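Here's the structure, in structure tokens; my notes come after.
Chains shown are a subset, placed as in the full complex.
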Amino acid sequence: MTTTPTASDTASTETGRPGGLVGRLRGQLQQLLAFASLIIIVAFFAFASPHFFTTSNITSILVAATVTGILALGTTFVIITGGIDLSIGTGMILCGVMAGVFLTFWGWPLWAGVLGAILFGGLIGFVNGFNVAILKIPPFIATLATMLIAAGLALVISGTKPIYFKETPDFQAIMNLSIIPGMRFPLGVAIFILMMIIAAVLLSRTIFGRYTYSIGSNEAATALSGVNVNKWKIIIYTVSGLFVGVAGVLAASRLSSAQPTGGLGLELEAIAAVVIGGTSLSGGKGSIVGTVIGALIMAVLTNGLRIMSIPQEWQSVAVGTVILIAVYLDMLRRRGR
Amino acid sequence: AAGGGDAGGGDAGGGEASGDKPYIAIVSKGFQHQFWQAVKQGAEEAAEEFDVEITFEGPDTEADVDQQIQMLQTALDKGPDAIGFAALDSQAAGPLLQQAKDSNIPVIAFDSGVDSDIPVTTASTDNKAAAAEAAKQMAELIGHAGKVALVVHDQTSVTGVDRRDGFVEYMEENEPDIEIVDTQYGGGDQAKSADLAKAIIAANPDLKGLYGSNEGSAIGVVQAVKELDLAGKLTVVGFDSGKAQIDAINEGLMAGAITQNPVGIGYETVKAAVAAINGDKVEKTIDTGFFWYDKSNIDSEEIKAVIYE
Amino acid sequence: MSMDEREPLLTIVGASKSFPGVKALQDVGLDVRHGEVLALVGENGAGKSTLMKLLSGIYTPDAGEFFLGGERLEITSPRQAQELGISIIHQEFNLAGDLTVAQNIFIGREPRRAGIFLSDRELNARAQQLFDRLGLALDPRQRVGELTVARQQMVEIAKALSFNAKVLIMDEPTAALNDLEVATLFDLIRRFTTPDTGVIYISHRMDELKVISDRITVLRDGRYIDTLDTDSTDMREVISLMVGREITGEARPQVTDAGTDVVLSVSGLSTKGVLSDVSFELCRGEILGFAGLMGAGRTEVARAIVGADPKSAGTIELAGKPVRIDSPAVAAKLGIGYLSEDRKAYGVLLERDVKENIVLSSLPEFTAALGFMKPAAIEAKASELVTALSIKTPSTSQLVKNLSGGNQQKVVIAKWLVKDCDVLIFDEPTRGIDVGAKDEIYALLNALAAQGKAIIMISSELPEVLRMSHRIAVMCEGRLTAILDNADATQENIMDYATRFSAEGTVMA
């Protein structure tokens, strides 16, 4: 493989930037290979339980993957820059609470409340970006602090009680509205898919995505080339925050209530999805398709083990083992190239 | 509509693995704590007795509403004959309960109840009343005067809030000379609860009593008393049971505790589910009760039946 | 080249810069005239790179003023320097390895659509145009991380030339290039210089200066020494100004007799895609030079021998016994040391100090019972080598990243001198090292050989290969095309063998 003249094309597509048609096909082939783990897992469960491969359950999996998946999409950008964002879990909770504040406490119209909550996510991201880029606080610490602050504020602002969307009963439709007649295919999943497309386009076709890769690959060189690295880092964290806002709105919509707690641990799950999808925590490499596959692997595993009624204590053992195997195979394949 | 089809399949297939037995999926509020393990034990005993298949699962923490909703969704997708459900947030579960109703799957609520008319019955304890009983006992033990503090397992879940409010409200209404100086939350983690109880004690040297709102919180408080050598000087009142609490009561580190009847809750839940499947009539509420136990009655048959090691 | 009567294009007056413990520059001034190539020379650590970093906005000067075309400049950032028309090729690469060649060249200047959307097609086309114009055979779509050091250097050069700069600064652009590539580079420089532009050219290769420069400015110990007209100057004078003494570099070695007992025997060595069937023998006390064009596979031979890259075929015998080497750790244990050509990636620990780097490969020898290190012995050894190689550093506790490029290179060499290896493979060992120090390193290599060590020296500088090697292996496209005795070798026949099988084997047309 190394000797084929287009090996470089493959490599470049791995980073989401297809180089010509051949490269594009090769890139897709490679993603298909990563896809293989997912397919094997799905096939296994479909074989093991008659309840797994039903339209209804597949929808359930997509619903379950939506919130973490959207978090993972947004945080993929941050991770490609070589950063990390631990605040996405509790940040999402805080955005949900803000939706409750806007809609229920302040009586804003639906669209304004939703927009407000999403922008609030952007604000959290902006603060992270500012702390990382301007104050030079390491991303791990900067976002850990935001994680704690967001968790606290969600409780403070909500008065440690769930906020229900009494004024805007339609709010729950954002996640739950069935958009395909005769099927339980909720709007939230469609939004998830839309977010995938937005993320993929952003990462592979825009200047924003290019600088994301460039900063992650060699921040000093990028700065020396005259790119305003600080500005772009702030933008990247802010965009990731907007994804957090969307996830927060969907999570609250799903539960018809803004729960002021929880969210902790979701950041690890989202980051795991990103890394399982082949994005490197040291930056410079990664793709949206990978993240989507990673998020689906996690969701399918959790769902499948529950459907099979595996005792709960064994479930986490199984998830851990499967993650190890899937990533190991992926490594083998990459080294094999 | 698809859900209905699935449920039908579930009926025909008889749920999980073993052929014709009815299948009851139980989604609780927790799974790792001894309390929930005891509920599970009761449910399993009933399953044995009535010859039904059950599964029992619950989220990692009682703050994780979303995880519970996902578990409930998965349970519905498995097409059970009945569902046992202890809601972390009734409202959040609304759409899924509706889905269960549409699919003609009877729902049995347990523990603190579900705020909805969909469940055919609710097997629960009144947590607030139970906590008030703990407050009453505490007041008597400290002579109706002095400072007390609370170590609560959770700030937002129904059990956490009820067990806090029941205690606080009783004191406010009935004990003018008792001052509640602090309430802190340790997530039910023993070491963390011990550390924060020590901080409360340090900040209030004249503290008379401490109340731990569940097993982990109560044991944490006991541990703090132990580490600070304050046995006998501080009155500790707990909640739930478990070996450590029983030992603490026997050793005099803890004055006593409230226990619910978790085994009974589990048992009654499954029993009611079986009745609902068979189309029998069930009472709208099943009160599983609560009990105060201390050194004096801990060995009685009545208490032995409702506490667990 | 015609000189202008106008004011100098660029003037530096009284530039000073200190780092903790180091006065890197003291009151340095120079000027670049319109249309000229000004060479800047000086020993390792003389302050050349630092001066250029002041000019390109990376460091802020402690004192000093800059004038471009008579106008005073306030340089605050690299971007601003670029906008002012100052373009620089740094001594250390500044490339994003995960991006392609074209993407690297146009970072920050991407052709956009609707403000935010990119067109890689257009980007690649522009890069291709640039390469065509410059006559470089680079693939715009190749990932930079996959390129050899030399090709990465070409990317840097292309990038610098793609700005419409007034002043082009090149900090040791030829350190990783061989003669053919250097010739092409000079061509590019000549085409670049017009009556409105100027070049500052930093190099340790004295022979190049005659060819390319108009004047030569000499720095020593952070001070300005003198500026000379190239045409009327003898290089020996420049060197003595640089180092403060006379150096008598011989053109050809007094080749002592190499031993005849074979230490290392490589046969049929192949790697996936690069090497095919490379066989040679190395004797005790011998220096075997490896020559070849960029990408000929010399580095690959070394990496395959020490197990840093997997071999697809071939056997290696050490003192007659076949050995299996699948990692550099095994190689080191067997007494084979490898000094990489890419010191930043594979040579130094930038964030660690000098002594730690020097003893890295031989740490077990400085370790007592229970794994405790012997700090005194480490310090003594490190100091010894700092003195022996005249590494310019305030102490052995200086972080390596704070040393000048050439001094970093010396640290890497020191690392392998400490470790007692029978076979040493030096890949471009004098990359970035000044003339004076080069002589010292040559002397060291000769001494090592005289002690009976077997040395492979990979070098892109033919004079160096000719001067140092007992025998010279020439490679082309992953094959060994000849092994010549020193006496039979000339620059001409080496180049002949180096281009033996290649119609389009060179990077530059």
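Just a few scattered comments:
Per-chain residue numbering starts at 1, and chain names A, B and C are given in the order in which the chains are listed.
Simple rule for what comes next: contacts are C-beta pairs under 8 Å (C-beta built on N, C-alpha and C of every residue); 3 or more make two chains touch, one makes a residue touch a chain.
A quick note: this is a predicted structure, and the numbers were derived from the prediction, not measured.
Look past the single copies shown: the full structure has A x2, B x1, C x1.
Criterion: only the chains that are shown with their structure count from here on.
Averaged Cα coordinates give chain A a centre that lies 43 Å from the centre of chain C.
Between chain A and chain B, the centres computed from C-alpha atoms are 34 Å apart. None of the residues of chain A touches two or more other chains.
Those residues of chain B lying in contact with chain A across their complex are 1-3, 6, 9-10, 13, 16-17, 31, 55, 57-58, 60-61, 63-67, 69-71, 73-74, 77-79, 89, 91-92, 94-95, 154-156. Only residues 58, 78-79, 82-83, 90, 93-100, 103-104, 107-110, 112, 116-118, 120, 124, 139, 141-143, 146, 272-273 of chain C touch chain A when the two sit together in their complex. Residues of chain A touching chain C in their complex: 2-3, 8-9, 11-12, 15, 17-20, 23, 205-210, 213-214, 216-218, 220-228, 284-285.
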